[in-house]
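Notes for the one structure printed next.
Only one protein chain is missing from this complex, and each of the others stays in its spot.
So, chain A:
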């Protein structure tokens, strides 16, 4: 946008503040279908408007990269971030910016000379703002996804204490190298912290055991043994057992059980516990 058009745009923003704000907010509101409170939207648009005015009055070429646009960039970035965090779509976010075009068109005097040139220039600038919004939006979403993936990794690998001296890791879902590493670290640390001589690895929630998964489990068992703990693998369902046999995987002298209950019983017996059922009197 050249300096003449910028001055014209600045004048427009100065003279028609209330009208522009009203139209901009109304246009942005229809795209959001009432998912954002009207007062909140009005406040966001007002902030954007004031940042925009602060950018446009300054002398020189109008681009979003200029040092004068630093506040506008910050406001836009914050708006996109908030929308992304609150679950709005990218379109719903960008519409709030693009709605400015229609608002400007509404207040422009069609008869005035240079109004077409002004509108095209404003439109180009708004496109630039829109692209910036898209980028800020997707950056926030990507950060969110990365964070969630990390949380999921932590979430899905709890080590639970089943009995005094018996800890268990219930594995759920896909066991890739990253997760196997987390599982092993957690288990070994818990063995040290609790001084447990027994660990149970339950694979009921693992949909398929291929050679990679088996290798990860075997390595974990060997590491636990090196620390003096006995490992039991439980939750081996019939289809998993048949698959393991067909693949030719050998678990050697590692104790395996069909259910977690069997594994707990085994470790309790091995630990010297006696389990007796008391005779229940039925009257």
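Following the convention adopted for this analysis, a contact is a pair of C-beta atoms (placed from the backbone, for glycine too) under 8 Å apart; a residue touches a chain by one contact, two chains touch by 3 or more; residues count from 1.
Basically, contacts and distances are computed from a predicted model.
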Omitted chain (choose from "Tripartite-type tricarboxylate transporter receptor subunit TctC", "Anti-sigma regulatory factor", "Simple sugar transport system permease protein" or "FAD binding domain-containing protein") - UniProt protein name: "Anti-sigma regulatory factor"
From A:192, A:208, A:222 or A:261, residue that would touch the chain that is not displayed: A:208
Residue numbers in chain A that touch the chain omitted from display: 174, 176-177, 207-212, 214-215, 238-240, 242-243, 246-249
